[in-house]
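Here the complex is missing one protein chain, while the rest keep their positions.
Each chain carries a letter (A and B) given by its place in the written order, and its residues are counted from 1.
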Amino acid sequence: MFRSEINAGLLKSSVDTVSVLVDECKVRLDEDGLSIKAVDPANVGMVELDIPAGSFESYEADDELLGLNLVRFEDIVGMANKGDTVEMELDEETRKLTIRIDGLRYTLSLIDPDSIHQEPNVPDLDLPGDITVAGAELRRGVKAAGMVSDHMAFGVSGDDETFYMRAEGDTDDVRVDLGEDDVIELETGGENAESLFSLDYLDSMAKAIPKDAAVAVEVGDDYPVKMNFDVAGGDAKVTYLLAPRIENE
Amino acid sequence: MFRSEINAGLLKSSVDTVSVLVDECKVRLDEDGLSIKAVDPANVGMVELDIPAGSFESYEADDELLGLNLVRFEDIVGMANKGDTVEMELDEETRKLTIRIDGLRYTLSLIDPDSIHQEPNVPDLDLPGDITVAGAELRRGVKAAGMVSDHMAFGVSGDDETFYMRAEGDTDDVRVDLGEDDVIELETGGENAESLFSLDYLDSMAKAIPKDAAVAVEVGDDYPVKMNFDVAGGDAKVTYLLAPRIENE
Partner (left out) sequence: MFRSEINAGLLKSSVDTVSVLVDECKVRLDEDGLSIKAVDPANVGMVELDIPAGSFESYEADDELLGLNLVRFEDIVGMANKGDTVEMELDEETRKLTIRIDGLRYTLSLIDPDSIHQEPNVPDLDLPGDITVAGAELRRGVKAAGMVSDHMAFGVSGDDETFYMRAEGDTDDVRVDLGEDDVIELETGGENAESLFSLDYLDSMAKAIPKDAAVAVEVGDDYPVKMNFDVAGGDAKVTYLLAPRIENE
């Protein structure tokens, strides 16, 4: 059983963070709210999304596991204006999700959850670099890196207490150094640490992070990067985890 | 003889309703005004456009029949700003139309009208469903239907006094139900009636209908749909007629 009403803007921004990595996903519903865990087919990027029951305009759910075609779902939600309310209701017999937006009714066939890639376990990491930085700042670094390379590094320097993003191209280089005054929070643990990532993934993730979000970035040395942020002022919570590229492979 | 001045925005919105169906058309001019009747090459969609003499800023015309390249004509009118005045003057000897827009003079060769598809007779129909609905509402239904199918139905239900638009896809369905409170006028004659149409045509037509227009829709059972609306607050009148698709063909 699942019946809910939610603000269209919140739903759209939340689902965007998942759809940049996968085309279909499992959606878990219970009395606490809606949650999605997904990993891309190459097992490089993970996402965890939580929309607590209290962030819905109305919410009733028993334990349910839905298989969702995200491409189709985003098209439907895209029919709504930002302020609209999206109603969703599960028909348990037909396994179809009825979505209502201001007089429009869309009946969406769900996918068998067993046919969808297994949900990942997002590991707990204890990494030296802990930085909180504006989403817009991350996007800018990632976009600039894309001018010279297809991969880029995130790093912290304990020596001069900075967080940096850098990319080395064949002829040109790009670097953004952010000191304590340029970020919201910065802890390096006095260490130097740097990891290299694919720009394909970082670019997709950066575009789904709201520009005004405070993104908590955890950086290590040849370790995955973890990015935690809120959508719609805290109504939904997202974690990205991206595996590093090892430079000398 | 034909010499006229007309507001560029009115001319552009009017001609757009024709150019979504055909690339060339016959234009009839007489003392009452300008009129166009056209049918697409597959004989599925018809349009009738009337711009009365009084909607022009100035207008003088003897009976004339022009053959117009609409693609070219739209490009020219597209050079004007919305508030500009477009002057048109026919050179009867050379059969060229001189179009003047704020210092720019374009000399357009006309086409031999005999080389253009015959003008259709838009039939009078007496259909059970008579609905007047906002252009924006029609567009929304047509757009939503396009997510699941390449055809859609318009229908009226006499049982619950509604106008509806619906599309059935292989797995998903879309439906918009509009009751008396959601439309401007609604008459079903107590009957149930539904007809199926190609989304190719409906989509083109819906895009040319102004969002704020009150569209008078006439719906029957496996019958053509007729849509009447005004452009520019009544300065031009348009009728679309679209032949139905028969479901069991």
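Methods note: a residue touches a chain if its C-beta (ideal position, glycine included) is under 8 Å from a C-beta of that chain, and two chains touch if they have at least 3 such contacts.
Everything quoted here is computed from the prediction, not taken from an experiment.
Note that of B:31, B:62, B:75 or B:92, the residue touching the chain absent from this view is B:75. Listed residues B:58, B:107 or B:121: the one in touch with the omitted chain is B:107. Interface note for the absent chain: among A:182, A:203 or A:230, the touching residue is A:182. Contacts to the hidden chain, counted on chain A, fall at residues 140-141, 143-144, 147, 171-178, 182. By the touch definition given at the top, chain B reaches the unshown chain through residues 72, 75-76, 79, 103-109.
Just so it is clear, only the chains that are shown with their structure count from here on.
With each centre defined as the average position of its C-alpha atoms, the distance from chain A to chain B rounds to 45 Å.
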